[in-house]
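Before anything else, here's the structure in question.
What you see is the complex with one protein chain gone and the rest in place.
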Amino acid sequence: MMKPEPYVVAENVTFRYPDGTVALRDINLRFAEGDFVALIGQNGSGKTTLSKCLNGLFKPTEGRILVDGLDTRHTSITKMAVRVGYVFQNPDHQLFNSTVWDEIAYGPRNIQLPKAEVEERVREAAEVVGLDESTFEQHPFFLPKGLRQRVAIASILALRPHMIIVDEPTTGQDVKQSLEIMDFLTRLHEERGHIIVIITHDMPIVARYARRTVLMAHSQILADGPTRSVFAQTDVLAEAFVEPPQITQLAQRCADLGFAAGTLSVQEMLEQFRSLAARRRA
Amino acid sequence: MSAVIRFESYTWRYSRTKQPALDAIDLEIEEGAIVGVIGPNGSGKTTLAYSINGLIPRQEMGVRKGKVYVMGREVMAYTPAELCQRVGLVFSDPEAQFTAMTVEDEVVFGMENLGLPIEEIERRLAWVVPLTEIGPLMDKPPYEVSGGQKQRVALASVLAMRPPILVLDEPTTMLDPLGRRRVFQVLERLKREYQSTIIVIEHSLEHLIPLADHMVLLYYGKVLLADETEPFFERLAFLMEHDVFPPGVVEFFYHLKQAGEYPADAPLPLTVEDGTARLRELLGGKG
Amino acid sequence: MQKMHKTILGYVPEASPLYEVHPFVRLYFLMVVSIFPMIIGAPEWNLALILVVLVLMKYGRVSLSTLKLYVPISISMGMLILLSYTLLGGIHPEFHVVFRILGFPIYYERIEAAVEVYTRILPMIFVMVLFLSTSRERDVLVAMRWARIPFTVTYMTAMALRAVGMVIEDFSIVRQAEKARGFDPHGKSLGYKLRQFVMYIIPLMALSLRRSEEFTKAIVARGYSFTGLKNVKRPDYVLSKYPFRTRDAVLILIITGFLIGILYLRYGLGMLTLEGSVTQRWLRQWLLGGAA
Partner (left out) sequence: MTAEEIWTIEEGEVRTPGIGHIVITALLIGIGAVVGAFGSFTLPLGFGVNFFWPAIAVQNVGGIWYGAWGIIAASLFPIISNGISGTPVYVSLAYIPANAFQSFMPAWGFRYFKADPRLKSARDWWVFLGTITVGNIFGAIWGPLVVLKGFGLLTAESVPLFVWGWFAGNEIAGIVFGVILLKALSGVVITTKTFVKRWWA
């Protein structure tokens, strides 16, 4: 298989806030076609700053970020918005139109698309997130939180960014709602080929959905690789104050019995248990 | 043990909705117990919390039927001030409850409202500050500290009022894993050292289960299941039908039990430690 | 590194002698000394007042760079006053013409008045900057509480100040969210920019309305009500951390003494007026060459 060309390349990126705080230190990172990535780490480890650098809201103080071959420092915010979409954690911060329709159409209108095209994109984005037509004329402010989040995601989708970053998609949602949102992001990934990055503290969600995990701590990247192998690095996780999912912890504590440190699901655990038990009986 | 909180066919319907948020529920909570309340969003968990400390019906518009007794008296028979000395409430979004300019002001606000003498305020500060480990933050604006610290400040400001009953409404949703663990450590100490009655509404079962004596499943306004924690999780199939997703260890052993690979009469392990020990027994027997 | 106190307008070393002064004295200084320039007409005395404030800032180790923020405002204010008093001041045949701009007469009396007004406004701004850069929000509250202002009022002030910080933060996030959807004001028409600018206010207001409900619940849950508890006096723990010392009383007396002194000099003895001041003599010499 041909190795896919990276869509985003961050080279030696350092970011300093105007008051001098270093939020990112010498970050090297690539995102390529087919990536479904979880960005994890403590609050304040630099996850959100990194994401805002990736879509050009912040410009790196040192180093550079290339998105689709364009240097974020010299690319207009409009050009960036159609390449990397960023969904903010609190939907209330990004809903400012008086109807759901206008809210989703805001982006496409901003890049001055013809009216027919705007309409097509709004309908499509609404359909993807499962908003039906009855909501179009409603005020986003009146919708329940779960729906507000969907409107927020749809408003980003309407710009058709190739890469979508979602900041804490599951905060405040119950488990069922979280799974729904994640399933829907997975569909976007599989059926439409979007590169998806989620920022989250929810480790079972990471284990279940993300093929690749980037672990951040102290403004740096501590680990980057297949989720399985990142969760297997117990010492690195401990350094970043991150605990893997419970089932992974169980496997790790029983590693001497033959369980794999990178066990991600109950199903995998059961299979290992059965083969180990069978071997013991033999 | 006596019931410190008792719901008697209690119903609350917000005036903006048609369905009641809590529908004729009966529930008793024992003194000194730690009770975990779980259920999908929209099941009435927050309504339950607000009904205990009187925010419902005082701050919400709606229709109330039935009774809620707190320490033997109906909620509405208390004045708000009396009630807040008995029930402390910690909200899910700590930021939303900060109204002072420094952490110190935030923590003493409730005590000042109670009219405590300055010496007593100082004594309580000396107790609650190390308990919640907020000493270094006292001089900072409460909204400028980190998420986990915010939640501990919120907890401290409620604990300082020394309520015998503590209600926490999703206290860790906004927190990273470390912050989450530290909040539960504080609850652990409260349980061990002060025998408070604590009601925790929480999605993160991993931390809740080792702490809780009792569990309650709320499902769209109804109490579907209320029991001690171990027997509660023995009914996992029922729970999973009602959108409860157990932590990996519980689920793992549940499947083993179903397949006859784990003794049917043995309790399900509820923590990683427990699970590790059980797993070693299972595999170590012939090893 | 020195430990710093964050104030409304920046940072002051914790060891600053001004910080030792009771917050009420600082508020009293703001309110009373701001009156001085309204009484004093003679520009040189108002300039002297500025000097006093500057010396206090230096003494209090306030970074003088905070003043930089106010340089443009001071200048534009000066220009505005000058314009108002000259080009926009109308035709007055009874005044002395110093020179003409495009045939429009510029009068001596107007310049003199502009100088007087400007030198009155400047020290008021300086006093304000001194206050803002040596006080934290909490100090304002302590000062108000010490003055026995009802708790409801001081508490509302506290929340309002807290809300200011919150709204500023929201504001920057909302702007980022707009950008993230491709909003780029560069090279767009003014009308377009304005329309987008207008959008900010909705999430700001909506967020505040949502929060107000949560705030209210949190306050009620911690036992605060309009009337307080029955028969319970609300203690003031915070205030007890700010003892009012003899030194503070002396400072209040000194400030009050100055006020009385200035009132007496101005209205009792007719001094400190523009009429007969050193500045007036210089201005006349310079602009009119001693005429009039």
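Should a chain be cited, it is by its letter among A, B and C, assigned in written order, with residues numbered from 1 in that chain.
One rule holds for everything that comes next: contacts are C-beta pairs under 8 Å (C-beta built on N, C-alpha and C of every residue); 3 or more make two chains touch, one makes a residue touch a chain.
This is a predicted model, so every value here is computed, not measured.
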| item | value |
| --- | --- |
| Among the chains presented, those that the missing one touches | A, B, C |
| Sole contact to the chain not displayed, among C:R110, C:R136, C:R181 or C:R266 | C:R110 |
| Touch with the omitted chain, as defined above, among C:A15, C:L51, C:L64 or C:M156 | C:M156 |
| Hidden-chain contact residue, picked from the options C:S63, C:Q176, C:T216 or C:T273 | C:T216 |
| Hidden-chain contact residue, picked from the options C:M166, C:V238, C:I262 or C:L287 | C:M166 |
| Positions on subunit B contacted by the hidden chain, ascending | 16, 59-61 |
| Residues of subunit C in contact with the chain not shown | 30-31, 34-35, 38, 70, 73-74, 76-77, 80-81, 83-85, 88-90, 110, 113, 116-117, 120-121, 124-125, 128, 132, 152, 155-164, 166-168, 171, 194, 198, 201-202, 204-206, 208-209, 211-213, 215-216, 219-220, 224-226 |
| Absent chain, residues of subunit A that touch it | 98, 139, 141-142 |
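Everything below uses one rule, namely that only the chains that are shown with their structure count from here on.
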| item | value |
| --- | --- |
| Chain pair, A-B or A-C, that carries the greater number of C-beta contacts | A-B |
| Whole-Å gap separating subunit B and subunit C, where each centre is the average of the chain's CA atoms | 47 |
| Distance between the centres, which are taken as Cα means, of subunit B and subunit A, whole angstrom | 30 |
| Sites on subunit C touched by subunit B in the complex | 136-138, 141, 155, 158-159, 161-162, 165-166, 211, 214-225, 228-230, 232-238, 240-241 |
| Touching residues on subunit B, where the partner in the complex is subunit C | 50, 53, 55, 58-59, 79-81, 84-85, 88-89, 91, 93, 96-102, 104-105, 108-118, 121-122, 141, 143, 157-158, 161 |
| Complex contact set, residues of subunit A against subunit B | 41-44, 146, 171-177, 201, 203-204, 241-243, 245-250, 253-254, 257, 265-266, 269-270, 273-274, 276-277, 280-281 |
